[in-house]
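Omission of a single protein chain aside, the complex is shown with its protein chains in their original locations.
== chain A ==
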Amino acid sequence: MAAGEELTLSGHIQHHLTNAKMCTVDGSVAFNKACSEAGFWTWHIDTLAWSIGLGLLFLWVFRSAATKATTGVPGKFQCFIEMVVEFVAANVKDTFHGKSALIAPLALTIFVWVFLMNLMDLIPVDFLPAFAGLVGEQVFAMDSHDVYMKIVPTTDINMTAALAIGVFVLMIGYSVKIKGVTGFIKELTLHPFSSSNLFVQILLIPFNLLLETIALVAKPFSLALRLFGNLYAGELIFILIGAVGLIQLPLHFIWAVFHILVIVLQAFVFMMLTIVYLSMASSDNH
């Protein structure tokens, strides 16, 4: 552990839960604590690096399977990749009625990418931060306590929010594309309460708009917060377990085994809800 003696347990946990930051202060690049005043234009470089690295890993592995894909007898690697692809394709086919070239690759990307990012949670919590601290100390002559490294991108709300906002944009896009702008506005204003009386209907419009907007906006919020909350809590418990001495070994094992389920489940849930939301957005009947 890259902590000094003065580090308390809460300090240790705080250190683990802080992202490595990068920003520009007065025209020059600054890191971490120097960025406390940078506001929005702060970059979490650990989140970005790990997530993009894992995303590229996903694309590289699947792309290499795709280029070597044969219609004859497939190898084991191709079989494995095809199993994942078919699993996603089956879920999309069951849930999304209609034709779209985007939904299935989108679902595959979300599932595998989120899974890989969640998987980082199973690497013992101190390994990579301690290694980063050592590198910072030896190579960049920094105080290792000032080196931050959060290796699970999905424990960063920016990551999950970016995914959710991407899905939200697609939801709006599909709604407008399938139902047209007027159809989309009608959906937001004439449901769930409607009346044949024109006057009553006009009275109901603001109420409907309020309800429907909340329902619409709640979807990306729930997507982002569910993934973030599950992984953040899991990570926190790993950190706590890592701070209790030798007894951490069995505890860590048990929590890690349980977490294998959480990791896959959260990736699956994110994928399924994306498909379901886009399916709802692109179907006419409310």
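Side notes on the structure shown:
Just so it is clear, contacts are C-beta pairs under 8 Å (C-beta built on N, C-alpha and C of every residue); 3 or more make two chains touch, one makes a residue touch a chain; residues count from 1.
One rule holds for everything that comes next: contacts and distances are computed from a predicted model.
The chain absent from the displayed complex carries the UniProt protein name "ATP synthase subunit b", chosen from "Phosphate transport system permease protein PstA", "Cytochrome c1", "ATP synthase subunit b" or "Cysteine desulfurase". For the chain left out of this panel, the touching residue among A:13, A:30, A:104 or A:185 is A:104. Among A:125, A:159, A:223 or A:273, only A:159 touches the chain that is left out of the view.
From the set A:47, A:189 or A:230, the residue in touch with the chain omitted from the display is A:47, counting the whole complex. As for the chain not pictured, it touches chain A at residues 19, 38-44, 47-48, 51-52, 55, 58-59, 62-63, 65-67, 69-72, 74, 78, 81-82, 85-86, 89, 101-102, 104-106, 108-109, 113, 153, 156-159, 161-163, 165-166.
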